[in-house]
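Following: one structure in structure tokens, then a few remarks.
Here is chain A:
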Amino acid sequence: MTIITILGFLLIIIGLWGMLTRKHLFRMILGFSIIDTGIHLIIVSLGYIKGRTAPIFDSDLSTFDAVHKIVDPIPSALVLTAIVIGLAVTALMLVYVVQMKRQKGSLDISDYEELKW
Partner candidate 1 sequence: MILTIIIVLGILMLVAAFLALYLKDLLSAIIAAGAISLMASVIYIILAAPDVAMTEAAIGSGLTTIVFLYALHLVKKEQGEKND
Partner candidate 2 sequence: MLIAGAIISLVGAIFLFLGALGVLRMPDLYNRMQAGTKATTLGSILFMLGLGLGYYNQICICKIILLLLFVIFTNPISSHALARAGHFFGIRLIKRSVLDALHDAEKESEL
């Protein structure tokens, strides 16, 4: 569905804007998780076909005419693993933020100026 694709792109742009302009470290990670959600929405919406059902065989869906009745299973499978990885990476980033706070005592990105140019 195209409208959901557009929604996913809007979420990506909002998240990127947040990551670029906000100064607080937690806000940047929140922007990252918004980008994550947007990407997942786009990938799942690319596999949708109008008027079809989920790829699970039961009494209503036989294996013979499945080709004309189910949506694409591959994007679902890819997103399934991507969500779990997203959680793990978010947790790792948060732990880094906690360590940075312990080292320097600040949560503002403009206080970290070792690599500033």
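In this text, a contact is a pair of C-beta atoms (placed from the backbone, for glycine too) under 8 Å apart; a residue touches a chain by one contact, two chains touch by 3 or more; residues count from 1.
The candidates came about this way: all candidates are chains of the complex that A comes from, given by their letters.
Source: prediction; values computed, not measured.
Asker: State which numbered option touches chain A in this complex: 1 or 2.
Answerer: Here, the candidate touching chain A is 1.
Asker: Would you pull the chain A residues touching candidate 1 in the complex into a rising list?
Answerer: Interface residues on chain A, with respect to candidate 1: 1, 3-4, 7, 10-11, 14-15, 17-18, 22, 24, 26-27, 29-31, 33-34, 37, 40-41, 44-45, 47-48, 52-54, 56, 71, 75-76, 79-80, 83-84, 86-87, 90-91, 94-95, 97-98, 101-102, 105, 107.
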